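Before I ask anything, here is the structure I am working with.
All protein chains but one are shown at their positions in the complex.
Now for subunit A:
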């Protein structure tokens, strides 16, 4: 959550709770809701690293709140973040290991493993469909996040189908 928080602060100073709300609004319900404690801990770390600076603001009848702003080295950290491409998503190797090793153990059947995994993916896909329907249609970023997740799952399901085609022929 470090860099998303830095990115939100690039717009201007904000306090922890504001950042939590901004993240929620931007990413929608598909994103696991960040807990506010996590956000404060991360902000504390960023401050120690000199990437942001906090300033106490007095509030009448409430405890002081800390408003953070981005430092120049924080801005530089963000530039590097945007500069670097991300690693490609990796194949889910744990399932693949189960599939590869099942016949040697005699403890599991490959086709049964594939079926079980497919149910898992289909259920996840269904949850995503429901989320997409529930999410505000005008929140493009949130909708794109869900669509991306669905396309990943679609690819995983296609691959399971390939596994099943190949492995059933051997039977």
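As a convention for this text, contacts are C-beta pairs under 8 Å (C-beta built on N, C-alpha and C of every residue); 3 or more make two chains touch, one makes a residue touch a chain; residues count from 1.
Going forward, contacts and distances are computed from a predicted model.
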item: From "ATP synthase gamma chain", "Zinc protease", "ABC transport system ATP-binding protein" or "ABC transporter permease", the hidden chain's UniProt protein name; value: "ABC transport system ATP-binding protein"
item: Hidden partner chain, touching residue among A:12, A:32 or A:63; value: A:32
item: Hidden-chain contact residue, picked from the options A:10, A:122 or A:141; value: A:122
item: Footprint left on subunit A by the chain that the document does not show; value: 1-4, 29-33, 111, 115, 118-119, 121-133, 145-150, 152-154, 157-158, 161, 164-165, 168
